[in-house]
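One protein chain is absent from this view; the other protein chains keep their places.
What follows is subunit A.
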Amino acid sequence: MTATLSFRLYLLLLLSLTCPTMAPNNKYSILLPTYNEVENLPIIIWLLVKHMNSSGHPYEIIIIDDGSPDGTLEAAEQLQRIYGKEKIVLRPREKKLGLGTAYIHGVKHATGNFVIIMDADLSHHPKFIKEMIEKQKSNDYDVVTGTRYVGTGGVYGWDFRRKLISRGANLLTQILLRPAVSDLTGSFRLYKKDVLESLTNSCISKGYVFQMEMIIRARQKNYTIGEVPISFVDRVYGESKLGGSEIVQFVRGLVYLFATT
């Protein structure tokens, strides 16, 4: 019993030593859309570089700035000079064209076979990327999504009202759409590049309803989805928003997905 096991391990070792091509050379392209994130950008880049370097995975960070008036792009250029053009790729656009198209734009320039999308406002911590990559590998998932609602996942800086809206909206979505994914509106995710491309092409929603549509369409297309608990720390710099118009947007998005998927 133990003999056959160690023999197998030995074979595996031999294999991995003799044919290094067995281990696929994965590269991770991190898409960072920014709009007025001049304070947050240097910090998030510093954290990304720190955690990605220590994880040892090849990566690039693609910054998609939409003509932020606060000088985000100049900060990005400085960071590119510090960390190099290999690691920091700038793909700015003239004006604010929205998150959904920012991803489409960014993915066109991605050279990795995996793409990670995250917010630049420090609500998504780069330390979770390593866990997402491991999760992806564990089952060859097409998508891995961060979740605030399960296990060690959670939030910081939310009052009762915000939690109530978030939990209520989530339960309503769970009942109506039965997505088998716990966090639908989160935007911290890892995709196989071709999967992300095919999804962005079939999603038409705007704002964070876009994230919800992406994951629902992923289910519809039978892509496999893994989840990693994340702690979500509400933006430190800049104003956070959850007003009436966000709620109206959400309800419209939910009705749209209810009727079309």
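What we mean here is this: a residue touches a chain if its C-beta (ideal position, glycine included) is under 8 Å from a C-beta of that chain, and two chains touch if they have at least 3 such contacts; residues count from 1.
As a working rule, contacts and distances are computed from a predicted model.
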Exercise. Just by its UniProt name, which of "General transcription and DNA repair factor IIH", "Casein kinase II subunit beta", "Ubiquitin-related modifier 1 homolog" or "Dolichol-phosphate mannosyltransferase subunit 3" is the chain not shown in this complex?
Worked result: "Dolichol-phosphate mannosyltransferase subunit 3"
Problem set entry | Listed residues A:Leu32, A:Leu73, A:Leu177 or A:Val228, member touching the removed chain | A:Leu177
Seminar exercise, completed: Touch with the missing chain holds, among A:Val155, A:Ile225 or A:Leu242, for A:Val155
Seminar exercise, completed: The listed residue (A:Asn113, A:Ser198 or A:Ser231) that touches the chain absent from the view is A:Ser231
For this session: Considering the whole complex rather than only what is displayed, give the residues of subunit A touching the chain that is not shown.
Result: 38-39, 42-43, 46-47, 70-71, 75, 78-79, 81-82, 122, 125, 149, 152-158, 160, 163-164, 167-168, 171, 175-178, 231-233, 236, 257-261
